[in-house]
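Only a single protein chain was left out; the remaining protein chains are all shown in position.
After this line comes chain A, so read on.
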Amino acid sequence: MHRQNFRPPTSPYPSPGGGGWGSGSSCRGTQGGGGPRPPSPRDGYGSPHHTPPYGPRSRPYGSNHSPRHGGSFPGGRFGSPSPGGYPGSYSKSPAGSQQQFGYSPGQQQTHPQGSPRTSTPFGSGRGREKRISNELESYFKPSMLEDPWAGLEPVSVVDISQQYSNTQTFTGKKGRYFC
């Protein structure tokens, strides 16, 4: 179906940076009779705390992500910053998604004395949060933050091709190449 007169609907939300998204809560397309959905943050894309249309999170530290030049890794146009060494800032995750799974390291959910307010067949709300937290922990690995090329030295294509002298690309049918 060719939409000749299609115009993206404008967002009802203000658009900092001048490049607002076409979509908005008013744009539900061809959905028919969909059930109610929970409200979602609609303040543009990227960080919900400071709202460029999309892109990076806000950073309280402004200058410590400058590229370092003259790294040992040749070819990088902007240098090769080494991992770590940044003071970092604590969580900048959007509050919305945080609340969805309730994970917040270093913060303990407090309950008033007595029975927990929430109770499910699967245990208390606190237990459920702990289960979610444990599950999320199972997805994360510290190696995700480590340099995956640590200890690797560059290997030359020349060395590899010399080690394996058979550079013939076909041994039978004529013209079995790719274009």
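Operating definition for what follows: a contact is a pair of C-beta atoms (placed from the backbone, for glycine too) under 8 Å apart; a residue touches a chain by one contact, two chains touch by 3 or more; residues count from 1.
Note that contacts and distances are computed from a predicted model.
Comparing "Elongator complex protein 4", "Lariat debranching enzyme", "Exocyst subunit Exo70 family protein" or "Non-structural maintenance of chromosomes element 1 homolog" against the UniProt entry of the hidden chain yields the protein name "Lariat debranching enzyme". Although one chain is not shown, part of chain A still touches it, namely residues 1-3, 6, 8-9, 17, 19-23, 25, 27-35, 37-38, 40-42, 45-48, 52-59, 61, 65-68, 73-86, 88-94, 96-98, 101, 103, 105, 135-145, 148-149, 152-158, 160-161, 163-164, 166-179.
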